[in-house]
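Every protein chain except one is present and positioned as in the full complex.
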Amino acid sequence: MSGVAVTTTINGDEVEFICQPDETLLDVLRDRLGLTGSKEGCGTGDCGACSVIIDDRLVCSCLVLGAEAAGRKIETIEGMANGDKLHVLQTKFIEHAALQCGVCTPGFLIAAKDLLAKNPNPTEEEIRFGLAGNLCRCTGYDKIVRAVQDAARVMKGA
Amino acid sequence: MGFDASYTGQKFKSVGTRPLRPDGVDKVTGRARYGADFNMPGQLVGRILRSPHAHAKIKKIDTSKAEKLKGVKAVITAADLPDLTDGDAGMYDVLDNCMARKKALYDGHAVAAVAAIDAPTARAALKLIKVDYEVLPHVTDVDEAVKPGGPLLHKTVFTGGVDPKPKKPSNVANRSQYGHGDVEAGFKAADVIIERTYRTEQTHQGYIEPHACVASVNSDGTGELWVCTQGHFVYRQHCAQLLGMDVSKLRVTSSEIGGGFGGKTHVWAEPVALALSRKAGRPVKLVMTRDEVFRASGPTSATSIDIRIGARKDGTITAAEATLRYSCGPYAGMWAELGAMTSFACYDLKNVKSVGYEVLVNRPKVAAYRAPSAPMAAFAVESAIDELAHKIGMDAVKFRIKNAAKEGTKSSYGPVYGPIGIGPTLEAAQKHPHMKAPLGKNQGRGMACGFWFNFGGQTCTDLNIGVDGTVNLAVGTVDVGGSRASLSLVAAEELGIAYEQVKAVVADTATLGYNDMTDGSRGTFSSSMATIFAARNAIKVMRERAAKMWDISVDDVVWEDGHAKAKGKKHGNLAPLSVKEIAAAAPNTGGPIAGHNEIVADGAGVSFATHICDVEVDPQTGSTRVVRYTVVQDAGKAVHPTYVEGQYQGGAAQGIGWALNEEYIYGKDGRLQNAGFLDYRIPVCSDLPMIDTQILEIPNPNHPYGVRGVGETSIVPPLAAIANAVSNAVAVRMTHIPMSPPRILAALEAEKA
Partner (left out) sequence: MHYARPSSMKEAAGLLAKAKGQAFVLAGGTDLLVRMKGGFIEPQLIVDIKSVKGAGDIKKTAKGFSIGAAVPCAALGENAALKKAWPGVVEAANLIGSKQVQSRCTIAGNLCNASPAADSVPALVAAGAKAVIAGPKKKRTVSIDKVTTGPGKTSLGKGEIIESILLDKPAARSGDAYLRFIPRSEMDIAVVSAGVNLTLDAKGVVKKARVALGAVAPTALLVSKAAKAIIGTKLDEKAMEKLAAACTAACRPIDDKRGTVEFRKKVAGVLATRAARIAYVRAGGK
C-alpha cells in the first residue's frame, strides 16, 4: 500500500481519505471526494481556478499535495453558502452578471472572500491586484470588480 | 409553418430587461458541471502521446510494451481509426489532426493514445510507446513558409484559386480575391498614399477550461459522449463519421462550457476518446492539460499583411488594396479568405482589392477565434487609415465618417448593405465624453472600427407547456454567454408571460433536431428566431384549445397579454383564459401543448463597432497600460442588455491582450516555448481599467425583434485602437502585434537613431 492516509477538515466536516504521495489536493478534492467545484485550468498555479483556503490562507490547490492537508482546515466553494443562503459575494456575482461561462467563478469567489476578510474596505486598485491571481477570459473583469465592490459595501453594513 | 421574420418594431415588455440568469446559482456554488466534472462507472483515464518534432515522418510505432503494462486497457494509433472519410478532404484533415497517420506535422501532434485504470499508469504507458521518427526540416513562420525552396509540408498541395494551376507544389494552399473597381486608376487619382506591411503573431482563444470529455462506446454500436463543446450536434456528426457509427446512435450531451470563443467548434481529442473506449470496452475520460491545449488545439493564424490606401486631399479614399498572408497550420482552411473579405468592410469604396493567401506551416491546426481573421486585417487597415488621416491633416474619426459604408453601399466583399451601424457608432464615439477627456503625460489616444458578419444556420427549438402553465424551452445552441436567459426573455415576450415562468435548457443530440454550433454570433440571433416561431406555434395550439373550451370558432380567438381572448360582442361574457388555465385543461382538450420550430435562420445582420482607447507608455521601458477603454457597438436589439455589455467587454479584453502581450513563441527547433498561462500572457485583473460600453440599436430588418449577433465584433477593433493609441503616445508607428515592451522600446530606440 503506497498511499498516504490523511485526516483533515473540509468546509467544517472531518474528512478522511487515502491518496498517493504525489497527488495534489486538487486531484483529491475532485477525483476522490467528489468536490468538483474547484477547477483545473492550468495545473501550474497560473490561473487560480483551483483556489481554496487552507488555515485562513488563500492557495492554489493544484500546488498543494493531498498529503499536506493532514490536520488542516480547508474551505472550498462548496462550503461558501450557508445551507440555502448564498454568501453576499455569490449573490452579487449573479446580480452584476460577473460571470459568463462561470468556470473561473468558484476561484474568484474564494479569492474575493479571502480578500474582503483581510481588507474589508478595498480600493478598486486593491481589488484588482488582490484578484490578479485569478484569470477570467470572458468578462474583462469589469463586472467582477463591481460585484466585489458592492459585496464589500453590503458586508460593511453600509 | 412559415412565419414572417421581418422586424416588427413592437414595444417590448420582457426583451430589453435585465433579469438574473437561470444558471447563476449553480455556477456560483460550484454545482454546475463542466467537461471534466462528469464521471461514468468503470471509467478509464485516457492520455495522448504527442510528437516532440515540428515535422517528422512516422516510420514505426511500437506499442507492445505499453500494452503489456498492468492496468493498461487499450492502446491506439491511427491504425485504430480507419479512414472512413470517403473522399471528403476536410474530414480527412480532421481525422489526421486527431491522430497523425503518416507524418507528425507540428510539435504536439497526436501520434498514439492509451486508456488505463489511473493517471500514473496512463503516464507510464505513454513512456513505453516507441515511435520511430524521421525528422524533417520544418517551417513555422508565415513569411518563411511562402519563400520558394524552403521545407514543404505537403508535396501534393498546389495553390488553389490560381489560373493556370501552378506546376510546383508550395505551402500556399489557396489564393482568394475580393473587391471591385480599378485600384491602379484609384491610386493614380490619390494625393496621398500610405503603404506599409504589418505582422500579427499567433494567439489562442485562452479559454480557462481545457478540452475534456467522457466517451463510452458499446459493442452494439451505440455510444455516449459528455463533452464541453460549442456544437454538440456537429461533434456528433464528425465523431460518428470518423468512427463509422450511425449518427442517431451516438448521443452527445454538452456540459456547461468553460469558454470556447471558437476553439471548441472542432473535435480534437473526442474521436480519440471514443476510439479508446471502443477498444477497451469501457468509458474513457480524456482531459487535456493546459500544455496540450496550447500545443494541440486550434489557435489563430499568424499574419503578414501589406496595405496600400490612397486618398484625395479632401479625405475621400480613392483606392484600397490589401495582400494578406494568413498561416493555417498543416491543413488549409478559409482563414486568409475571411481576412480578405473583412479587410475593407467598414468603408464605401469605389476601387478596392484584397487578395488572401492561405499558408501552411508546422504549427497546430488553426481554428476560429471570435470573428476569425477579422482582427488582424482590421489592425492593418485601421492603422493605415489612421496614418492616412494624419497625413492629410484630418481628424481620425471625421475621416472614417466621410468614407464609412452605409445602407446601399456595395461592400468590399460583395453584398449590398441594408441599414447598418458603422456611421452611427462613429458618430456616437465622436460625441462620447471619452473623446474629450484630457490626456496625461506619456498618454495617447487611439480609435478604430470593426466589422463582423453574423451567421444564421440550422436551428431547432422545442417549447413545451407544463400542466401548471410554466414553460420548458429546449434549445440546441450551447449557452456560452447567457443565452438561456435571453431566450427565456424572448419566449416570455411572445407568450406574454413572466420571465420567471420559463426554464430554458440545452438539449442533447438525442432529444432535439440538428443545430449548428454556437459560433458566428448566431446563438441568440438564430435560437431567438426559432424560439419566437416555436412560441407562435404553441400560441396557435392554445388558441385552438381555448376555442374548444369555449366551444367557439378558433377564428374568434386572439392571443393578448398571455391570454386567449374571445373577440367580438357575441362572446363578451367569456373571461380570458391564461396559459395556466389552458394547460390545466389540456388532458381533456387534446393532450400536451407544445410548439416546435425547425428553420435555417436567414437574414443575419452584420455588426459594426467603434472603440476608443487611452494608453500610457513608459518611454524608458516600453511598458504599456490601458487607462481607459470604450466600446460602441450596434446590437440591433439588446435582448438582455447586461449580457450584451458582457460580450462587448470580454471581446475588448481579449483584443487588448492580443494587442499588447499574447503571442505563440516558437524556437528554432520548431517547438512551442510558451505553452502555459505563465508565459502566454492574457490580461489579468490589474492590467485593465473598467470597460465602458454603449449599446446602439439599429434594428436588423430580417429579425422580428431586430436582433443582430453581438458576440464577436468587439474583438475586431482593439488591436488597431491600441496600436493607434500607442503610436500616438510615442509618436512612432507600430506595425507588429503584440506590441510587447521589447518591441516598443526597440521602435523608440530605432526612431532616436
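As written, the chains take the letters A and B, and residue 1 is the first residue of each chain.
Following the convention adopted for this analysis, a residue touches a chain if its C-beta (ideal position, glycine included) is under 8 Å from a C-beta of that chain, and two chains touch if they have at least 3 such contacts.
What you see is a predicted model; the values in this text were computed from it and never measured.
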| item | value |
| --- | --- |
| Of A:4, A:80 or A:116, the residue in touch with the unshown chain | A:4 |
| Positions on subunit B where the hidden chain makes contact | 291, 620-623, 625, 660-661, 665, 673-674, 678-679, 681, 683-684, 686-687, 740-742, 745-746, 749 |
| In subunit A, positions touching the absent partner | 4, 20-22, 24, 43-46, 48, 51, 54, 57-60, 62-65, 67-68, 70, 111, 114-115, 129-130, 132-134 |
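In this text, only the chains that are shown with their structure count from here on.
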| item | value |
| --- | --- |
| Where subunit A and subunit B are represented by their mean Cα positions, the distance between them in whole Å | 29 |
| Subunit B partner contacts - residues on subunit A that touch it in the complex | 20, 22, 30, 35-44, 46-47, 49, 76-78, 80-81, 86, 90, 93-95, 97, 99-106, 109, 125, 127-129, 131-146 |
| Footprint of subunit A on subunit B - complex, ascending | 20-21, 23-25, 27-34, 36-37, 120, 205-210, 256-261, 287, 289-290, 480-482, 642-643, 645-646, 649-650, 652-654, 676-678, 682-686, 688, 690-691 |
